[in-house]
Structures are given as structure tokens and as C-alpha cells.
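In this view, the complex is presented without one of its protein chains, the others remaining in place.
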Amino acid sequence: MEIISIHTEGRSSFMDITGLVNKEVEKEGVEKGICYIFIPHTTAGVTINEAADPDVRNDIEGALDKLIPWNDNYRHREGNSAAHIKATLTGNSEMVFINEGRLVLGTWQGIFFCEFDGPRNRQIWVEIVQR
Amino acid sequence: MEIISIHTEGRSSFMDITGLVNKEVEKEGVEKGICYIFIPHTTAGVTINEAADPDVRNDIEGALDKLIPWNDNYRHREGNSAAHIKATLTGNSEMVFINEGRLVLGTWQGIFFCEFDGPRNRQIWVEIVQR
Partner (left out) sequence: MEIISIHTEGRSSFMDITGLVNKEVEKEGVEKGICYIFIPHTTAGVTINEAADPDVRNDIEGALDKLIPWNDNYRHREGNSAAHIKATLTGNSEMVFINEGRLVLGTWQGIFFCEFDGPRNRQIWVEIVQR
């Protein structure tokens, strides 16, 4: 398992981690296989969506903020329940096929780390399985 | 990797792709394994839910429409942010176990391609891994 360390900005932010994950795939030297991405946190998630226009990720982040208000009579005392709920909505893992030693994504796709309770130091766990 | 090509109808529609995916599993001739389904688009997703009553998928589609209105002061100029947001909510991949050369699903389950910005020509990427 490879561990990628990142630092996130703002309370909520989506970070394009496609390049960081691809670097791990290249290091491994696997021609064909599957790359698994696992976020070991409970107030952050991961999603695959458009990487071209940053307004897309901002709109996704904004819609989640609107659906799940930061303050809403939550019981959890830490005050970050909204971040936990959003993490469940996006999910905390992804899998991407590998071909010719690189991630195979659709034309417009990128992999995004979804920070919902930042800024923080975070980890991304990556496992690469050869076929 | 196998590529299934489909054409979707309407702006939003859920298409049962269980049969199409099972055909790929049968072609591969894998007795036991895992089937990975990856949608290479950013305004479409995939979900596993009830295949028996079409009203279920219609209710899921309707609920997503209600949660994420098509027009909502989004910044993305293409005007299809709602479709991107819904794609993140459903997710763009699934994995299903294979036994005796076929997908193993629960009694009521089917695999659905979730079109959120159609009608369009779309792809479904399938990878079948033997155990």
C-alpha cells in the first residue's frame, strides 16, 4: 500500500489528485491492472468528476453545502457532523483501471479528494493490483 | 477491458444494463471472480437497485431531480452542473461478484446506468478478474 500525504485548504475544498495517483501507478510499473484509492478519514471523501472546468467541482461542493448545512441541530459534539454526512454521500473509495502503465479515465474525468472539514493534513491510500 | 456502447433517452433516465454486463461476463468465460463496471463520463453514474418495479428507478430519479434542481445559480457555463452533482451522488463505478460464470446479485437487484444529461451515446467499461 502506498500512502500519499496532502495538505488541504479551507473548510471545504476539492483537490485534483489524478497526477499524484498516476505517479504511484508509474512508480509501481504495472502495465495492466486496477488502482484502488481509499481515504482513511471520516470527514473527507473521494469522487471522480470533471477536471477541465474548476467551476464544476465548485458547484458540486456548493450543492453539498446546501443539502447538508453546517449547523442543523446535530447531536455529535465535535460540531462537524455535516462533514461526516458529506463523506458518506461521496464515498471514501474509488477504483480505476490501469492500461499501458497509466490510469484509464474518461476524457473529462479527474480524481478529487473531497475535504469537508479542513484545513488538515490528510492521507490517500493507494493499492495497485496487476492483472 | 470491454466497452459496452449504449444510447440513452431523455435528459435523465435509468437504464437496466444487467443483461449487457452479464453478456460480457459470459463471453469472458470466467467461472469465479469479480466484475468491475466503470462509467467514463462526468454527467452519468451507475447504481445497483431494484430491477423488478420500474417505479423504483423512477422514484430514485425523481428524488435526485428534486434534491438537485437543474437551475440553481450554478457557475459552470455549460449549464449541466446538476448532472455532474448527481453523478457524484450515485458514483461512477460498481463491483459485482461472479459465480458459475454469471453475476451474483440479490433477488431484486439490477445494475442501472444513470443518465443525467442525455440523450447521448455513452460507454460502459467492464473489467472481469478471475479468482
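For the reader, a short list of remarks on this structure follows.
Note that the chains take the letters A and B in the order they are written out, and that residue 1 is the start of every chain.
As a working rule, a residue touches a chain if its C-beta (ideal position, glycine included) is under 8 Å from a C-beta of that chain, and two chains touch if they have at least 3 such contacts.
Computed from a predicted model, the values in this text were never measured in an experiment.
Seen from chain A, the chain kept out of the figure touches residues 1, 36, 38-42, 67-68, 72, 74-78, 81, 84-85, 87-89, 91-93, 95, 123, 125, 127, 129.
Although one chain is not displayed, its contacts with chain B can still be listed: residues 34, 47-50, 53, 55-56, 58-60, 62-64, 67, 89-91, 94-97, 99, 104-109, 131.
Everything below uses one rule, namely that only the chains that are shown with their structure count from here on.
In the Cα superposition of chain A onto chain B, the rotation angle, rounded to steps of 5, is 120 degrees. With centres defined as mean CA coordinates, chain B is found 20 Å away from chain A.
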